[in-house]
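Input: one structure, supplied below.
Just one protein chain is left out here, and the rest sit where they should.
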Amino acid sequence: MADLGTATRALPLAGFHGGSSTVRLEAAPPAERISLRVRAEDVAALSGALGVDLPVKPKTSASANRRTALWLGPDEWLVIDESGTGVGNGLMQAAQNSGALHSAADVSHRNTAILVSGTGAAKAINAGCPQDLSLKEFPVGACSRTIFGKVEIVLLRTAEDAFRVEVWRSFSDYAFGLLSEGARDAAVKV
Amino acid sequence: MSASARDLGAFRIKDAGRHTPARTARFTFDGKTYTAMEGDTVASALLAHGVHLVGRSFKYHRPRGILSAGPEEPNALLDVSRDAGRRQPNVRATVQEVFDGVRIASQNRWPSLKHDVGAFNDLLSPFFAAGFYYKTFMWPKEAWHKLYEPFIRRAAGLGEAPKEEDPDHYTSRYAHCDVLIAGAGVAGLTAALSAAATGVSVFLVDEQPEVGGALHFDAGTTIDGQNGYEWAQAAVARLKAMPNVTVLTRTTVFGYYNHGFLGLVERVTDHLARPGRDLPRERLWQVRAKRVVLATGSIERHMVFANNDRPGIMLASAARTFLNHHGVAVGRQVGVYTAHDSAYEAAFDLKRAGVSIAAIVDCRSHPGDAVLAEARALGIDVLTGHSVINTSGRLRVSSMTVARNGGSNARKIAVDALIVSAGWTPSVHLFSQSRGKLRFDEQNQRFLPDIYAQDCVSVGACNGTDDLSDLIDEAIAAGGGTLALTGENSFEWTGGMIGAAEGAGPDTVVKAFVDFQHDVTAKDIRLAVREGMHSIEHIKRFTTNGMASDQGKLSNMHGLAIAAEMLGRPIPKVGLTTFRAPYTPVTYGTLVGHSRGDLFDPARKTPMHALEAAEGAEFEDVGNWKRAWYFPKRGEDMHAAVNRECRTVRDVAGVFDASTLGKIEVVGPDAAQFLNLLYTNAWDTLKPGKCRYGIMTREDGFVYDDGVVGRLAEDRFHVTTTTGGAPRVLHHMEDYLQTEFPHLKVWLTSTTEQWAVIAVQGPKAREIIQPFVEGIDISNEAFPHMSVAECTVMGVPSRLFRMSFTGELGFEVNVPADYGPAVWKAIWERAESMGACLYGTETMHVLRAEKGYIIVGQDTDGTVTPDDAALGWAVSKKKTDYVGIRGLKRPDLVRDGRKQLVGLLTKSPDVVLEEGGQIVADPNQPKPMTMLGHVTSAYWSENCGRSIALALVAGGRSLVGKTLYVPLKDQTIEVEVTDMVFFDKEGGRIHG
Partner (left out) sequence: MLLIHCPYCEEDRSELEFRWAGEAHIARPENIAAITDEEFAEYFFLRNNEKGLTYERWRHIHGCGRFFNAARDTVSDRFLMTYKAGLPKQPIPTAEETAAIAEEKTVETWEATEGDAR
């Protein structure tokens, strides 16, 4: 068999950067992700296998060992592993090793992420997201699947003025574009 | 820029007003340059120069001036432009602030404002009476296109819409707050101070550049011992400094919707001479407020009397605003016509500023003693029990005709302005929009908030609270906090009159305007009632009263009172028309916001999009996706490119981007059982490593979607859907899983975008992909048609399908999307060297039609069963349940003569049918002909050397071999009914 080489990875938002004086926008580095579905009785087993406690409270997330588990629904989590750089998916394997009933689907390439930070970050996201992003209602660690303009996103607050926006790859340039508009508007002095 | 007092206008009053004389701006009106002060509105700046005539009316082209000093303005609508690309018609002169260089033009006049040909309409006014449209434009029918519609189009609207693309940008933002306060007059500011002190989040919104509301004109109010206006500015400064308070000025709450949702438009740059490029022109705020405080004040009404629309006639409060806020006198010899004490205050302020007051004409016999005493002290003549019964002056009022009530003792008094007041109408628009119910306050002849539908409270003038101390208490309570605040004023909000005043009676032949913007007179409303309109909703539509862009802010109450009087019924029985959003006109730009250009709609691109574009692909839209349509080589048109692609795929091979196909990962021990319930086929019999074509029906038995499903493991299926169907199929599946079959242990995940899908189809397909695939044997024996396997492609974990939508030997290589470009590039390089081609969706369509493969949504339309589509073989006869099992047994779905999908071959092989063409048995039958069905797919087939088509035809399969006809406009095409397979009827190639 001819050596036809190994495929290289091309991120959908490669080369995208932007923002304003109050908002920084950058494409997140590649990550491993699974969409995980688990019944209540098996949450502990999967938490153990993944090394991160799957949160059971709505709109919350948990992080450990560079893995973050985001509550998306009563039996649904998005698990992101930011240390994964190989071509395989360690999360899939870890879930498999739990031996408990679950569904894991590799969505590492389905999603991409935009990191939004700065004092205007919440305002920029509110250009298209109808949720209340005050720290009281959406504290650090809060996460939610929601709407951003005309696309769906998963929003995670990583710090008081920083968010991770997970979005399907074909919607990512739209999301980046709308965030850029929001960032510009968030820098306007009132 | 500095200017002498004289440059600023002959009607500026020294030391009056709140603007800074050193800060001026130059602007033009109809080409002539004027100097204004910063803070002026276009209205105040023009009035400073004695310009009252600013426009022509809608229907009669009557000269019109400035009626108000606020957003309720119905008359002074102007064309405002910043530069060639930035021009907006129908801007209210009383709202638009002057900035240096702004160009203002009057509208609805030709050739000039002073000499307008359209004014001829005024002479023809008997023809334009109420209901004119309905009566005149009835017949003959033919006249609609040639006469009526062009006429209506020319007459409709005032300004001219700009034709250039809007160079500005507009933004929008969602926000949340505990309390939103609409209006920042005394009531709104007080409520805001009260609420803010409790720590809750507060939005305080006001449409004017500065807060203060009525304090702009009402110079007699003191709060906490301070001048009212100054107190307001100090109060808002305190509020702005609080972190829990957002103050938005130049911002209108235009809509109050369900569940505390409000639409606000913030005008960011319309007042700036040189706005920065990053500033949006306007910002739409979509605010969700837990509680709303309405402090929207009230609006002064005009008096309805003969010729009450001449330039120079304006609301008394407007004259007061121009004087006290802008430092402008509206005339030198001002008449007053009133039914309310508040106009006296305007006369007093003007008199004190050195303006001569010709007379105060009061239609009441007994005004308040206090105002009479004050008038006497200032030496102003007051004619009580008198009315203004007419005015004169062509382009500006020059006199008022005054008579004792009843008509005696008429005489003319010279004036150069006439200020009027019929009293105040509480501004209940937003309350009404929130679905609150109003009650009629009989004593004070006004509608007030009664039953609330949302968590909302009205305070101040909009709630009919007249006394300043009461108002302050009410506002403090509404804010939810405590506050020590005292206020004093002499201003009286109640009283006045509604309806037509003296001299606008039924016998008059002149016009007493109720609605200035739509040129509706008292006579028109009376006519409507005489012609049988008894509901205010009918009267409104018949006369168009209140239907202009000002939504009848001045006219509604007058119109209602006139109608009630004619009908002999009390006002509440006649009813009030509903107030609807928006409160004031909102630009399209604001509503569109970010959704323009690239952000109008997401353009979904596959991972290989850029590589395809580099190969010269033309793209077509499929839903939001951009799909490669065909790949023309130099000199090729679409037809030539598609023919070449079609030939090459069957002769050699082709590479196709199938990434957009929907993919759903179905995982769990009950996965097969679930698919059994959702598809008509049986899935428990499908072995891991195999694929099957599946049909999904809805409960009614009609085809909903189709696609190939691969079983990767006992508990894991890779389901594909149509490109357009992906989201709704997942929704449909989730619906059944969550609500009908929740006991099943199975989960669904959309993986459409996880995989880049590279289809390689054609006799050389295996040879092309062979070197890239590791881990499995893809020989025909080991990996036959309809196989699936996990493998490694170029070092990447992949899923390989042996399947075909072309009828050729085919594979679909699924690689994780980020690897798509690299794998595509490698496969294409090798394929190209072997003589293969890239092909797009058009070739895909032709090739599948050659094989009689359907496209759901093209060859089916939501009324087609699997059997109709010749897919009855895919419906399990053994299963006892699946979605659609019962629907398929409905009598209409099993009857003879249903439309069935068949092939059509034209008698002339070169003729390609038109999709959608209707099919008949006898082209000579009389019209309307009996249609047997229609053409669903039609192409030129290069591989067949002729045209081919698919069609839905009643009883189609029994008509095979028969001749039918497709009648078109200029020809009738003869066709033969055939089976659906046009190429490789034996189907051997797919197993190659």
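For reference, chains read A and B in written order, and residue numbers begin at 1 within each chain.
Everything below uses one rule, namely that a residue touches a chain if its C-beta (ideal position, glycine included) is under 8 Å from a C-beta of that chain, and two chains touch if they have at least 3 such contacts.
Note that this is a predicted model, so its numbers are computed, not measured.
Counted over the whole complex, the shown chains touched by the missing one are A, B. Taking the complete complex into account, B:D700 is the one of B:D700, B:E767 or B:E790 that touches the chain left out. Considering B:K14, B:R394, B:R439 or B:R890, the position touching the chain not shown turns out to be B:R890 (whole complex). Screening B:R332, B:R435, B:R647 or B:K962 against the full complex identifies B:R435 as the residue touching the chain left out.
Although one chain is not drawn, the whole complex shows that of B:T33, B:T739 or B:Q971 it is B:T739 that touches it.
Considering the whole complex, the residue from B:S458, B:N556, B:S804 or B:Q900 that touches the absent chain is B:S458. Counting over the whole complex, chain A has residues 58-59, 72-74, 76, 130-131, 144-147, 152 touching the chain that is not drawn. What chain B contributes to its contact with the hidden chain is residues 174, 257-261, 286, 288, 291, 435, 449, 451-459, 463, 474, 476-478, 699-700, 731, 734-735, 738-740, 742, 880-881, 885-887, 889-891.
As a working rule, only the chains that are shown with their structure count from here on.
We define each chain's centre as the mean of its Cα atoms; on that basis chain A and chain B are separated by 32 Å. Residue ranges on chain B touching chain A, taken from their complex, read 169, 171-176, 201, 246, 268, 278-280, 283, 286, 288, 594-595, 598-599, 601-607, 624-625, 665, 667-669, 745-747, 749-755, 771-772, 774, 793-797, 815-823, 826, 830. Remark: chain A residues 1-2, 4-12, 20, 30, 35, 37, 75, 87-89, 101, 103-111, 123, 126-132, 134, 137, 149-151, 168-171, 173-174, 177-178, 181-182, 184-185, 187-188, 190 touch chain B in the complex.
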